[in-house]
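Have a look at the structure below before the remarks.
With one protein chain withheld, the remaining protein chains of the complex are depicted in position.
Coming up: subunit A.
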Amino acid sequence: MNHLLDFSGGALIAALLIYSLSFVFFAIAVGGKKWSNREPAEHGRRWGWIAFGAALAGTAAHVTFFVTRWIAGGHIPTSNMYEFMTMLAMAVMLAFIVIYLIYRNILLGAFTLPLAVILIAYASVFPSEIQPLIPSLNSIWLRVHVTTAALGEAFFAVGFAAALVQLLRVVDFTRTDKAGRKARRWTEYTLVVIIIVIGFLVSVFSFRAAGYEADFQQTVVKTVNGQEQTYVQKVKYGLPPFVKPHNSETVSVKPFLGMEKPLFEAPSWMNGVNAGRKLNTIIWSLLSGLILYGILRLVARKQLGAVISPHLSDIDPEDLDEISYRAIAIGYPIFTLGALIFAMIWAQIAWSRFWGWDPKEVWALITWLFYTAYLHLRLSRGWQGSKSAWLAVIGFLVVLFTLIGVNLVIAGLHSYAGVS
């Protein structure tokens, strides 16, 4: 069994590498058109096919990972954060393949593949061991629900990627009036957010590779049934501590660049040791993301949007608008079925009620209502184009909050084990 598990892990690394290659090929397809002595259309077509072929190969490796892990674990690998995020990345690739086959748009590849890579990298932050299921999670409906919902969300992700291209495409970097500057600023912010996510991944993996560790403990006194009980809660940081948990003692801190103890303490309203760790992670992500962004800006000497935008000129924004909308339109029924209807069937069987206003359920409903509003807004004039692209971007943020944020911030029935 363990051999199979090793093989499975290898297949995922292979998928990750091939996706990265595919991204490079797509980037060449898009960016290389302006190279000298090349027929731009021919160049785009040829590299587009190579890149898409690589994307297919990567997806095949990814599916191999999924199937072998399923066999090794005895249950479908969707039951913790690591498994869910890798599965979501696979779903994004499947959705991408569908939309790519309809529209053959290389820009879509150039923006979707990094998304898949980021998702897999994010998954790897979580412990990857196979965990046995507790009874309520051992249900065929739960599996159907999770996979179908992920596929729906994957189409929303592709819609997001297309919307992002569209926004970068229509932003006019020569405009200096107020509206023009506003559009530029927001597009740039979106890129900064993505770079912060990358900054988070880079810092987590660098310090993990270096074996960094810091430990804290917190003593909590609780009154249970009139009796005072003392608990000691421990927490392990994987990143050097700028901030330690509220009211905690330092057990050990490996020095990092002369930093031997935390700089300050988490505020009192951040209860618990994990809140301190999460705050520290957020500070690290912001810091490393902004540094990364600063370096990129120094190299480019202009806004990143202005670097990317010129490469997008030979596609019509209307087509991007349609691709984004189509991806969402295809995803909407799948999402409804998976995230709401199958979820209700499972909840009815497992918890004896089809709906319980659990935070995760509510956020699935919010996601659905958001995309419903998007679809209705598009019925009226003036809500197509950039406005609807922004909605597609925000919609995907809502999806991400539902998948990740709810687990980080709000705990409920659905919270996965090992969430960091």
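Note that in this section a contact is a pair of C-beta atoms (placed from the backbone, for glycine too) under 8 Å apart; a residue touches a chain by one contact, two chains touch by 3 or more; residues count from 1.
The rule we apply is simple: contacts and distances are computed from a predicted model.
One chain of the complex is hidden; its UniProt record names it "Cytochrome c biogenesis protein ResB", one of "Multisubunit sodium/proton antiporter MrpA subunit", "Cytochrome c biogenesis protein ResB", "Nitrite reductase small subunit NirD" or "Pyruvate ferredoxin oxidoreductase". Per the touch definition above, the residue from A:Leu94, A:Ile118, A:Ile341 or A:Ile404 contacting the chain not shown is A:Ile341. By the touch definition given at the top, subunit A reaches the unshown chain through residues 102-103, 127, 129-136, 138-139, 141, 269, 316, 318-319, 322, 325-326, 329-330, 332-333, 336-337, 340-341, 344, 348-354, 357-359, 362-363, 365-366, 369-370, 372-373, 376-377, 379-381, 406, 410.
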